[in-house]
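What follows is part of the complex, with its chains left where they were.
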Amino acid sequence: MMFEEYDNWGHGNWGRWGADDERGTLNLLTPETVVAAARCVREGRVVSLAMPIRGATSSAAPTTVPHLRGRPLPQHFMSVDGGDYAAGARAVGAGLKMADDALVVTPHGTTTHMDALCHMWSGDELYNGHPAGRVRSYGAQRCGIDKAGPVVARGVLFDVARLRGVPHLAAHDRIGPDDLQGCLDATGVDLRPGDVAVIRTGWPLTWEEQGPDAYWSGQPGLDADGGRWLAGRDVSVVAADNAAIGGLNDRQLADEGPDDDLHLILLWRHGVHLAEMLWLEELAAARPADFLFVAAPLRIEGGTASPITPIAVL
Amino acid sequence: MMFEEYDNWGHGNWGRWGADDERGTLNLLTPETVVAAARCVREGRVVSLAMPIRGATSSAAPTTVPHLRGRPLPQHFMSVDGGDYAAGARAVGAGLKMADDALVVTPHGTTTHMDALCHMWSGDELYNGHPAGRVRSYGAQRCGIDKAGPVVARGVLFDVARLRGVPHLAAHDRIGPDDLQGCLDATGVDLRPGDVAVIRTGWPLTWEEQGPDAYWSGQPGLDADGGRWLAGRDVSVVAADNAAIGGLNDRQLADEGPDDDLHLILLWRHGVHLAEMLWLEELAAARPADFLFVAAPLRIEGGTASPITPIAVL
């Protein structure tokens, strides 16, 4: 027998996305900001900001990529591959061979992803007063990632590690308004409404250099005032190379109370979309002024997030 | 006990992608073409070209989106949601509530996706002579989707249905060089090396208007000469709203032999990346000259494809 609450996913007109009241700060992206963002392309260089999705089921491969401890790691399966033909499988028709695959992925905490506005809240209402009770087992009827739509915006890099003169911040370091303003001052770049603030802590380097236990010892991140500073400047997205925008303790939890929790400040109160677990090392090495930032989440109906490959076009 | 062939996935430097010999026509994307593509942004309008990923496990929801018959449809799960709190689940800490989810997806034939160069071949070698035997259960060590990297290019729409004056092509219609040249002539747009050729057949409308059986009765698509025409013009990507670039019969298979198979012509012989099952209706209604096309596949190591949300920026 079957459950019948899925009748309200829309049909057609998929070139558009959700209503304005479910899109939060993505409404700041106007034709003018999009045109201005495209004009940030100067060199024609494209930099990927994604970590790999490393799946396996017959080895520990997925555990070798930065992730939060205890999360269900990606699984990647080949449903037909070159080995099958080597073992004698028949080609299709007169000689066609193929490889086909499948992916099982829980984006939060395991790979580069963008949060939907339904991902976190307090009390009984999501962002903008949408009822939290509409987020059910069949997906988020309100504020799902399918409502967000693509991000095409001007990106501004806040390389806090560089500002502080360290390879990466320490686990207990927190990033406040002074750091953020300092980054702007150091580069002479302004921050405009609709921009994507890309925050670099350098924390993923600890995984490469010191291993999982170092990565799991906590995480640097924005403090509450830093979050408010960004929300007050009408950024469309906050994107960071840490796992939770804010800092984490060694139990991989935030220490802030509800008033100061970064997800509640940004995602819930202000509708600011968050992108987490970016890989920013090549971008940082380029020391860009501003750039075209593009992230196009998968249109997962009712999804709480999407894995993404964000890009910077310099 | 565990299998140990995964030791050769790379570490770090993830801002770049694969070596040139695994990237096919994406090597046509140069700083110059990227800058030129960005200059195609005039209105600042962003159009999504993705169909939804509609998952469910307690209803038939996934069957209501266009897909090839018999394919494993997406499954979407909520691992915590608003219903849990309505039923009394404790908030985290002092009041934080969250929704978290997981996705199981087989992109080929079920949703908008981009093929990796390892997806199809003939004989014992993939595109560019890479050994097909390196495509094994742990993923494609050669020519996987992780090697492709993002597509940032000028897009040109070939609205063949409009050219022929029909809402959508018929299942047996095939698109040849005359159609393609006719589209260019009708719009006065030129096609340049590195461009993304976006082919509209209108076929997904049959699903909306006539239902699954109509959609499964076959599919219109490029014929072999049409494929050769595009390869000869050095496009970087061929993207279409049908399921297999070429046409399909009512068993959902191509009728062409190996010489004329569209995947073999484009993907295998010329290294042209393919994007399939796009939703092009809103884009077509805008009747764009050229536009900025962006598609950033997930960095699935060894993947044969990635679900994508391609975008057109007009």
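As written, the chain order gives the labels A and B, with residue 1 at the start of each chain.
Just so it is clear, a residue touches a chain if its C-beta (ideal position, glycine included) is under 8 Å from a C-beta of that chain, and two chains touch if they have at least 3 such contacts.
For clarity, every value in this text was computed on a predicted model and none was experimentally measured.
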item: Assembly copy number, counted for this structure file with 2 shown; value: 4
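Convention: only the chains that are shown with their structure count from here on.
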item: Geometric centre distance via CA averages, chain B-chain A, whole Å; value: 22
item: Chain A contact footprint on chain B (complex, rising order); value: 2-6, 9, 11-17, 29-35, 38-39, 41-56, 58-61, 64, 72, 76-79, 81-83, 85-86, 91-108, 112, 118-124, 126, 131-140, 146, 149-150, 152, 208, 253-254, 257-258, 261, 263-264, 279-283, 292, 294-305, 307-311, 313
